[in-house]
Structure formats: structure tokens, C-alpha cells
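Of the protein chains in this complex, all but one are displayed in their positions.
For chain A:
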Amino acid sequence: NIDPESLLPRLPSPDELKPFPTGCGIIYKGHEGRVRSVAVDPSGTLIASGGDDGTVRVWGLRDGDQRWSVKLGTDEAVNVVRWRPGTDTRVLAAAIGEELYLIVPQLVTAEREGPGADITDRSRDIVDAGWGYAASNSANGPSKKQPAAQWIRPASTRLQDAGVLVKITLRKTIKVISWHRRGEYFATVSPQGQSHAVAVHTLSKHLTQLPFRRLKGLAQSAQFHPSKPIFFVATQRTIRSYDLSKQELLKTIQPGARWISSFDVHPGGDNLIVGSYDKRLLWHDLDLSMRPYKTLRYHKKAIRAVRFHQGGLPLFADASDDGSLQIFHGKVVGDLMENASIVPLKVLRGHQVRKELGVMDVDWHPREPWCVSAGADGTCRLWK
């Protein structure tokens, strides 16, 4: 008689897989209404958030003090905030309705005018560099067609003084912003935008392009590959990867979910996690199959966001409308013959569910085993 249990590979216990976040460290309080999006800045000392009150806020990560805020609108929600990668600048992209803003938050007067001015100056230079290109390009000869989007300086001096430097207007509400790792390109997704649903923006040229004129299905999210010229686009049921240089379809990934809400690419580039409104979290090994390697069903409600740790720790997290976040160990092994080891580590509870909505976004600290979440209860939280 063989004990069937003995044939299963032994999963390590969570205790052996430390460090990972285990409890709430800081509550960032100030938003009125839901917080829709949260992002840790590349230096790991600031958090940006955006929400239903139309504001974007920047917080001190360690102490929870609000350092800066701006109101971008009154009728619509800030749906997404994302920092430009790299520690040499501090540039935030934020979307409210169909408008996208590029912001260099003017955190403190002395940083603008005094000893800390360098990073602010560099950031402003990088965002403003494209004005010249855009101007000379429109002056040089007739443009072929109407540009995909206008890049303009916000008219309001209130916004300019706060550091809101560029406004880009698209056709439909923007739900996703994804930066390329070098910070020169970023993609936006407007699910209702049809031929304009996925846009790729070039920072140094203030240029918006629409690479996917015919997309099958409603676009949900998009991401750049962490190291190769590959771009992933998720529709409700399918994630497709494209070779950007050859302009061709590479793979069609079928997670088997009915409605994909979000996905993230592993820093190694060969694995994906996918979250769905039908409560599923799926791990895809792109070398292995177009079908999921693992399907994880732990949540009682929709999963809204999934995110890999980007700084070398084998961790990933999801955020759900059931009010919880779940932390997983997810170790990718270099060996093609060996599969990733995935272990659920911790359920993080604390956000309150409001009108069926729970945790709306999650992001990781760039180095530490800490994550931050955005809640429908009006708070952001640091978990460590």
C-alpha cells in the first residue's frame, strides 16, 4: 500500500518562504470615495494614488503623510496612476476619464528651488523635451493625417504650478497605463475605444500611435515584455503577444477565464499571471503551453489586479472585491524541464467592502517584501 500523499511533491511551508507581507503597516487616509489605483515610486519612498474624488495624491511611504495632491476633475474618477520607471526622474502618468496627464509632482518648495532641485529639473526636462519635436514636425510639411491624440500644456495655472505638465486627450475612458521599462514609451488601454482602444505613446516626441486598429474583442489591459520587443494585449478572454519589430502576432494565450481583469508579466519574461472577474487567478508558463499551468481559485469575488514583485523576490499578489489580497510565492526556475513552484502564503484582510467593491489595485515596493493596495473604502494600505 502506497500512501498517495507521499507521491505528491512536498510544498514548502510559508514559514520557510519568508520574507513576505503579513500585516498592515500603514493606512494612507485622505481620499473621499474609492481609491482606484496605487503605485510605489521607483525610489521606494513615495506612493501615488488616484480615485473617485478626481484627485491624485502622493504620500510618504514610511510615515503615511500626504506630501502632495492635485484635483484633476470633478465629474470623473482618476482610474489609474503609474510612475515612469527609473530612479533618475520622478514622473507620474495619471488618467481621468479620457484624459491622460504627465505630472512632475512639486512635492516641496525647497526641492524645486533648492538642493533637491536636480530630480525635479531632470523630470521636467524629459517631459518637456517633446514640445520641440512635436512643433518642428507639424511645421515640417503637411501631416499625413489627423494625429491620434493631441498633447497640450494644461491651460490651468493651478495645474501647472502643481507640476501637471502635459495633457493628452484620447477618445474613451482610459483604464490602464503601462510603461516600457526604459520610460520612453507607455501604453494606454481604453476598453470602449474600438480602433483607438490601445494606444502607444512616445514621451520624447509627444506622439501617440494606434498599433492595433483591428482588435478582436474588448481590450482589457496591455504590457510591454520586460526585456524583449514584445507587447502583450489582453481582451476579455485572450492575451496575445506581438513582436513589435516585425509587427506580427507571436502567441495567443487562452487562460480559460470568462473575463480577464488584469495580467502581469514575470520579470523573467516567460511567465504570466492573469486575474479575472470570474474569481480566477491563473499562472501561465509561456514555454509550456497556451493553457494555464495553474488555476488558483481562492477568492469569493472578482479579482481586480495582479502583480509580480519586480525587485527580485519570488512573490506575487492579487486584489479582490471580497476585500482581501492574497500573497503567493512564485518561483520561476531557469531550467526548462522544471516548473514554477507556487505556494499561497498569506491572505491580507483589512479593507472594507463598499457597494460590492473591495480591493481595486495592488503594487509592490521595488525592493522590499512590502505591497500597497487601493481600496473602495477610501484608503490605501501598506502591507509588510
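Quick note on the criterion: a residue touches a chain if its C-beta (ideal position, glycine included) is under 8 Å from a C-beta of that chain, and two chains touch if they have at least 3 such contacts; residues count from 1.
We adopt the following convention: contacts and distances are computed from a predicted model.
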Revision key, fill the gap. From "TBC1 domain family member 15", "Ribosome biogenesis protein YTM1", "G protein gamma domain-containing protein" or "DNA replication complex GINS protein PSF1", the UniProt protein name for the chain not displayed is "Ribosome biogenesis protein YTM1"
Revision key, fill the gap. Per the whole complex, from A:14, A:33, A:64 or A:226 the residue touching the absent chain is A:64
Practice item. Sort through A:36, A:309, A:346 or A:381 and give me the one touching the missing partner chain. Key: A:381
**Study point:** Contact residue for the chain not shown (choose from A:25, A:226 or A:344)
**Key:** A:25
Check your understanding: Which of A:117, A:290, A:333 or A:347 sits in contact with the chain that's absent?
Key -> A:117
Practice item. Name every residue on chain A in touch with the hidden partner chain. Key: 19, 23-27, 29, 44-45, 62-65, 67, 107-119, 121, 124, 350, 367-368, 370, 381-382, 384
